[in-house]
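Shown here: the complex without one of its protein chains, the others still in place.
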Amino acid sequence: MSASNESTTGTATAETTKEVDALRKVARELLESGAVKMVIGYGEGYTQGKVMPIFLTDPEEVNRLIFDKRCVNNLATYLKKPEIRAMGKVAIVVKGCDARAINVLLLENQARRENLVILGMVCEGVGDPAEEKCLSCLVNTPPVYDHLFGEKIPARGWNEETFAKVEELDAMSPEERWEFWRRHFDRCIKCYACRQVCPICTCTRCITDKNQPQWVPTSPHPMGNYHWNLTRAFHLAGRCVSCNECERACPVDIPLSIINLALVKAVHDQYGFIAGMNSEDSPPLATYKEGEEQEFIK
Amino acid sequence: MEDTNLQSTTAVLDNIYRPSLMKLDRVTWETPDTTTFRFLFMDDSERRQFFSQYKVGQFGEYSTFGHGESPFCVASPPTRQEYIECTFRAVGRNTKAMQGLNEGDTVGFRGPYGNWFPIEDWKGKNILFIAGGIALPPLRAVIWNVLDRRSEFADVKIIYGARTVSDLVYKNELYEWEKRNDVDLVQTVDPGGETPDWKGRIGFVPTVLDQAAPSHENTIALVCGPPIMIKFTFPVLDKLGFSRQQVYTTLENRMKCGLGKCGRCNVGGTYVCKDGPVFRWDTLAQLPPEY
Amino acid sequence: MAISIHANNFQTLFDSARDAGYRVIAPVRDHTVTLFKPVEKADQIVLDEILPTKSPKEYFLAEHEPILTYCRDKSGKVSIADPSLEEVMQPTLIFGVRPCDAAGPEIIRKVMTWDCDDQFFLRRREASVVVAIACVEADDACFCTSVGQAPDGTEGADILLVPSSDETGAVQEYLVQPVTDKGSEFIKATKGWKEGNPSRAAACDEVKEKLQKRFDPDRVREWLDAGFDDPYWNTATLSCIGCGTCTYLCPTCHCFDIVDEGDLTCGSRVKNWDSCQMCQFTLHASGHNPRATQNERFRQRIMHKFKYYPQLFGVVLCTGCGRCQRSCPVDLALAKLVERIYQLACEPVGT
Partner (left out) sequence: MAEFHPKIYAFLCNWCTYAGADLAGTSRMLYPADFRVIKVPCTGRIDPEFIVKAFEQGADGIWVSGCHIGDCHYNTGNYYAQRRWTIFRHELDCLGIDLRRLKFTWISAAEGRKFADEAKEFVNRIRDLGPYERFHEIIPAEPELALKTGGGN
């Protein structure tokens, strides 16, 4: 099935790490035994030096699987794709941040644990230079997996850099913040790549695609762009796992991570919640505790 | 460069997206969610312009200002030049808004767009109409066109079915056609959809067609209905000896411009808004299943 | 008589164009991306990149364009009017466009004038002067020569500037080729141009060498003619996440949406960019969707570009700019897929 999917540059690299060797071995076993219908992983991309998601159904192709610093994509986003859901049981290669996304999907009943074989990669950070998200990673060892590749390592954890940009923004006046975002949102072309790439944006019909009534204007004018970006971020409040795919996919580089992190921080400060660390804790906006009176409500 | 033409802002735009304003003249409720609207052109030159082009089978874009546009067929024939009519079900934002309008309100209309039924080629032939549910309107324009020029055509037979008795549209006209002795009307409802006083048949349209067994000799068949009805009707027509050149239907795809520009109504390389909505069976059979 | 222009004189050119009533649009840096935007100063413009992030398509086919205004008075009477044409007809100099981007609007023109004219597009086209700059560099994503374009192509340009490099390899001088009458008029009406050849030869040869043809669109079309149901589509585009990035950045994608904005008393009917990759694009109000899966939508994109458009208008709906590859978040390169189709087309039957 995946024969025609092969990349012209996608030949297996000669050198592999022992983690990748082990990953390929497990992938082969899973496919050969019929335990899973498909293995979703990383392979060499079409563009020299890039990686792309690959979908293996043939055990003979497992040598296309790779894992290295270039594997920035969050493959968990494919778990929301109807074509993948229709496959039944699949195996998926995840880093820690991707595994957090899977936890959110499990919590929200958007994926079934028994339909997943999670191939967890211990990850010291991806990207070269390292992605910003990796500098304060909470999950260098994935929080959920069936097979783990690599030795468990302690998480780097949040540090003073984690929310530096949020604090920088906080230090501005509301007027300055408004101008900051107006300038960035001005570039938005409403391509919705931020939504499409997000593993947590699981609605089959997004609020912006509903027109009875039309809450979010579909036009890419300043008001439409402001409303869309505000709504997108709020719908991810307490759910965003900071994989930062939205910002990576944005063709005009809107710094979406700043809004996302601001909400991650607010949710943590207020309710001590961090999304995706497990698949049991109630989502913070779908629960409450007594004695939480807020000062801003008089 | 002293190009004064470029500086001019008083030029009038030949705006292809600009609708004609129409007055909603009459509202007829066909079923609880389906209405027939009769519109009058507010500008008589636009009316003349429309009827100089309009042929039966074509469609238009109907709009309420503030809710958008929807394409549906013109359900009145070109033989009645005072007004246009359309019949639609409220499913989307604009159609729901349209059903909220009152007589006397203003709507926008662009058209006519698309191709048409080549009825001029059918003179002297028998015409067989087969329709299901809300898909009678595209054929209703043809039916009236044919009936208004009754002497030019041979036998006229109409097979019309709906899920239930209350889902039948154009009840007054069905009554009228039933009484006429130059039209053979067969009405049917799906099993379970009949009322105690239902006089018509009970059964699905393809089955009723099979039982009625009209001859294919010198006959043109027009089929409109939900995809599932069309799927089962074509084999029956085949069995009755109809060739693919004798059968016509219409397609509906999502449209925005109606003019071949917005890029969404294509079925393969065929644009429903320009090459359709009317398709002969042999043409349709060559299209990929993108409708 | 040959004409040339030195980069030092771009400011003079821009100033004189403004004096002649033009707004000046050129690629400038915005945050981390490069976009075509109004410029004041010539030193703002960015000409050393393969391509700006977005094509200048938006100046012909606006991202967001009111096409009608309406208002309803207290008695319920509705009046409608065409929108103001001031912006649409504003004379515009679009400077520093790569040949692939310049060719885009010329290709879109064919559908915009198909049987009836989209005046919003045409008026913008008429009011603009496109000054293209031939390429001296290409990256792996570039494939203009495969779709009939060239790094020094003139399609859609009114004036082409061919760079010549100095001893350090930096481009300072350009040979000026007027392409259209409008271009020649523009040169006469503005300043900064110089008579005579640049001191050095053109610097485009190397890039031409590099841009080997990767596929033959005619062979691709032949395969597509029979390939609608080919199993190729079942797997080739599984990684597509259905974001519209490739379509929005494409210089030839032109699909749009029409929506009403405003309330019942007054508002506008607007035309917005839309994308065939969105699942709502073809969704009927009834819930039925003729192209329900992402694979089908990706097939539509390739079919439209390499089969339907050539059949209708005789040209491929693609200029080979390669943005769809560069900006794809999952590295699903359209040109690579088409290359693969070309290979399938060239394989002997029966294998």
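Going in written order, the chains are labelled A, B and C, and every chain counts its residues from 1.
Going forward, a contact is a pair of C-beta atoms (placed from the backbone, for glycine too) under 8 Å apart; a residue touches a chain by one contact, two chains touch by 3 or more.
Being a predicted model, the structure only gives us computed values, none of them experimental.
Asker: Hey, which of C:44, C:79 or C:343 is the one touching the hidden chain?
Answerer: Touching the chain that is not displayed is residue C:79.
Asker: Tell me which of A:15, A:114, A:160 or A:175 is the one touching the absent chain.
Answerer: Residue touching the chain left out of view: A:175.
Asker: Give me the subunit C residues in contact with the hidden chain, please.
Answerer: Within subunit C, the residues touching the omitted chain are 66, 69-71, 79-84, 261-262, 266-268.
Asker: Where does subunit A touch the missing chain, residue by residue?
Answerer: Missing-chain contacts on subunit A: residues 166, 169-170, 174-182, 207, 215-217, 219, 221-223, 226-227, 229-231, 233-234, 237-238, 258-259, 262-263, 266-267, 270-271, 284-288, 290, 292-294, 296-298.
To be clear about the criterion, only the chains that are shown with their structure count from here on.
Asker: Between B-C and A-B, which chain pair shares more contacting C-beta pairs?
Answerer: Between A-B and B-C, contacts are more numerous in B-C.
Asker: Taking each chain's centre as the mean position of its Cα atoms, how many Å separate subunit B from subunit C?
Answerer: Measuring from centre to centre gives 38 Å for this pair.
Asker: Do you know which subunit B residues sit against two or more other chains?
Answerer: Those would be 68, 92.
Asker: What positions in subunit C touch 2 or more of the other chains?
Answerer: Correct list: 257, 259.
Asker: Can you name the residues of subunit B that touch subunit C in the complex?
Answerer: 1-3, 6-9, 11-19, 21, 63, 65-70, 91-92, 95, 104-106, 108, 227, 252-254, 256-257, 259-264, 266-269, 274, 288, 290-291
Asker: Could you please specify the touching residues of subunit B with respect to subunit A in the complex?
Answerer: Residue positions touching the partner: 68, 92-93, 96.
Asker: Report the residues of subunit A in contact with subunit C in the complex, numbered from low to high.
Answerer: 1-5, 7-8, 45-48, 50-55, 73, 77-78, 81-83, 183-184, 187, 189-193, 195-197, 205, 209, 211, 214, 217-221, 224, 245, 248-249, 251-253, 255
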